[in-house]
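Complex shown without one protein chain; remaining protein chains in place.
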Amino acid sequence: MAKYKETAIVLSQEQLSEDIFSMWIQTSRIAKEAVCGQFVSIYTKDGAKLLPRPISLCEVEADQIRIVYRIVGAGTKEFSTYQAGDSIEIMGPLGNGFPLKEKKAFLIGGGIGIPPMLQLAKSLKCEKQMVLGYRDAQLFLKEAFEPYGAVYVATEDGSVGTKGNVIDAIMANHLEADIIYACGPTPMLRALKQYAKEHEMECYISLEEKMACGIGACLACVCKSKEVDEHTHVHNKRICKDGPVFAAEEVEL
Amino acid sequence: MAKYKETAIVLSQEQLSEDIFSMWIQTSRIAKEAVCGQFVSIYTKDGAKLLPRPISLCEVEADQIRIVYRIVGAGTKEFSTYQAGDSIEIMGPLGNGFPLKEKKAFLIGGGIGIPPMLQLAKSLKCEKQMVLGYRDAQLFLKEAFEPYGAVYVATEDGSVGTKGNVIDAIMANHLEADIIYACGPTPMLRALKQYAKEHEMECYISLEEKMACGIGACLACVCKSKEVDEHTHVHNKRICKDGPVFAAEEVEL
Amino acid sequence: MLNTSVNLAGVQLKNPVMTASGTFGSGAEYSEFVDLNQLGAVVTKGVANIPWPGNPTPRIAETTGGMLNAIGLQNPGIDVFVKRDIPFLKQYDTKIIVNVCGKSTEDYLEVVERLADEPVDLLEINISCPNVKEGGIAFGQDPKAVEAITKAVKAKAKQPIIMKLSPNVTDITVMAKAAEAGGADVLSLINTLTGMKIDIQRQCFAIANKTGGLSGPAVKPIALRMVYQVANAVSIPIIGMGGIATAEDAIEFILAGATAVSIGTANFYNPYATIEVVEGIETYMKQHNCEDINQLIGIVK
Partner (left out) sequence: MLNTSVNLAGVQLKNPVMTASGTFGSGAEYSEFVDLNQLGAVVTKGVANIPWPGNPTPRIAETTGGMLNAIGLQNPGIDVFVKRDIPFLKQYDTKIIVNVCGKSTEDYLEVVERLADEPVDLLEINISCPNVKEGGIAFGQDPKAVEAITKAVKAKAKQPIIMKLSPNVTDITVMAKAAEAGGADVLSLINTLTGMKIDIQRQCFAIANKTGGLSGPAVKPIALRMVYQVANAVSIPIIGMGGIATAEDAIEFILAGATAVSIGTANFYNPYATIEVVEGIETYMKQHNCEDINQLIGIVK
């Protein structure tokens, strides 16, 4: 799969909740190659900030991509100021993406892990149930999922849906499936890996780590893997290149 | 005189020639205090570029200032992209300004030394002749001077006015005056200092040097002075604080 | 009640925020922007026994995230300083720290003795200026010389002494221990890192002195590492500096082991930087339910 670094154009910027923004971006080449579960590296315009901000693809159209991101630092803050027409440096598409299997599926997103599930929901042709974990009643993107299947919500503060985490929501709603696709905080992924094992389900999870190159060259972004990795033969898989999506049993969390 | 660092607002941006731009800036406090011959420090928005870009005041209104600047590097390049409504970090007013004397005057500007002469032309109440030295036929700001007195032009390539430098234009037009106010490249200032001495004229020149603080604290921007300076007592005057305008005989060029 | 006050060798500062020598003059110019009463201390530009003219211009150059300077310790000499700068600073309720420079041990001692009866709180001995051939760096890169000059100064000084260390060394802890052994009361670090810039259009050095000292946010990671190393190698307090521009930066240094922090290059692009750091530290303490700043010093290990 080819990768590009290009100067793309912001088509729209929308604030979805207090600290979550959505941007549609026009790309000349990246969108064409992209699949769900991949990500892009976004560069700030500030010469003092050199490293890419990896952001998952939330939606992919013919020549456009959508990203949904939370402001956590100066880089994402800068992105939130971009307006339609502004240029933006991006590299992508990066990483492997989700395997699309024809099995009854849970699509599970926790917090800012929710966005990449949207393109997956659109791409997966099988029966699926979306389980989304939020902090509170700011249910960003929830409506966007509704056309693609049943949506279940868990909130940390109990303001909407099940009080608790995504597994609480699965239990409370007596949900069942054959495969899990998930993205979210590590404790959630750890719990889902365990859940999948107990229920003998396939489980694919998308991981995060600090990145420098984003393409597999610098070895910054490794995670511990069960098998020796193909690159260094030392049980270190590169999240940017061998991931970000891994079969849960493949990696140690 | 009070100095401020403030977030000001760009009112307009205009391109005057190939590489020369003009910006009007709305300030809440700087314009009120400013006099001709002073300058402001302008900061880029790029966290990799820390130092101020000192730019002379070209015009000063009640709550607005005008700067006219040449693109020579990344900082001035950035400034040229600002549009009406953008915010801009500036500190000022800085430096001493021109002394306003009631004497028949030459106002002499060379290249990007021309802009500060405009507010001087507006402020000086006496008879004055403007002698402006340009590279070529791109006579930026020339018309702006015309309401205030006779304007004589020298161009390096001879395309307009006298071919040569500002002294050539003075000679060619048989001009005379009692006092010189000048800003421009060092060789021009050196020649004018000599010319003034020979003609027993008062002469005030505005100097340039790389600056860090802009307010006299860091001792980066010194020039050699004839008398011991008041700050360090070592013949080093600070251009940002004791200048940028000096009596020509006061400094060594 | 938030306690932000820290103690440097018996001198109690109302807060840990000071100015870095050479970036703040003797306070007069910046007093138009900041209320000096709100600073823990003002550290003056280096002062010698006699006036020094400094280096030719250009003396500074911008670099990515930092700057080079080769001012060359231009200063009016101790006489003018004592007459003009100390009385100016005495008007304010802040501690006065005088940075002392010299070309020989005798130079340093002369200044130190002249300051003995002045209302100065601490002396900072600059043995690390990379921009003057004899400006101290020779002292600052050799542990024996560090110990010797520290001993000599300590013997004469009426005020507690801060030894200012150079980062241009293989192992900063060796220098720190040498200064401690020589009797230093406090250490300050880092001075600037020797750097260079070339003007490729004119094919010449960007700074007349060829090399200059690198400072600003670019050097912060190096400074922080050195403060951490020294904090774990000596038992005297440390003033941390090098690229501090925000309260967040200052807190990194405090967590790494600095008792106080100095703001240098940041003043040039934000004349309010010192006060913003003072305020930001308080905000951080509130957010982290920390009542006494001394509880933060050196807790990251």
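Chains here go by letter, A, B and C, matching the order in which they are written, and residues are numbered from 1 within each.
Methods note: a contact is a pair of C-beta atoms (placed from the backbone, for glycine too) under 8 Å apart; a residue touches a chain by one contact, two chains touch by 3 or more.
A quick note: this is a predicted structure, and the numbers were derived from the prediction, not measured.
Just so you know, the chain we are not showing touches A, B, C across the whole complex.
Considering A:V35, A:L100, A:A172 or A:L219, the position touching the chain not shown turns out to be A:L219 (whole complex).
Among C:W52, C:F139 or C:Y228, the one in contact with the hidden chain is C:Y228.
Residues of subunit A that touch the chain left out of view are 2-3, 5, 43, 47-52, 91, 209-223, 231-236, 241. Against the chain not shown here, subunit C presents residues 63-66, 68, 141, 168-171, 193-198, 200, 203-205, 211-212, 214, 216-222, 224-225, 228, 243, 248, 251-252, 255-256, 284, 299-300.
Contact residues of subunit B toward the unshown chain are 47-48.
Note that in this section only the chains that are shown with their structure count from here on.
Relative to the whole-protein C-alpha centroid, the nearest chain centroid is that of C. When chain centres are set by their Cα atoms, the one at the greatest distance from subunit A is B. Between subunit B and subunit C, the centres computed from C-alpha atoms are 35 Å apart.
The distance from the centre of subunit A to the centre of subunit B, each centre being the mean of the chain's C-alpha atoms, comes to 54 Å. Among all residues of subunit B, those that touch two or more other chains are 47-49. Contact of a single residue of subunit C with at least two other chains is seen at positions 64-65, 217.
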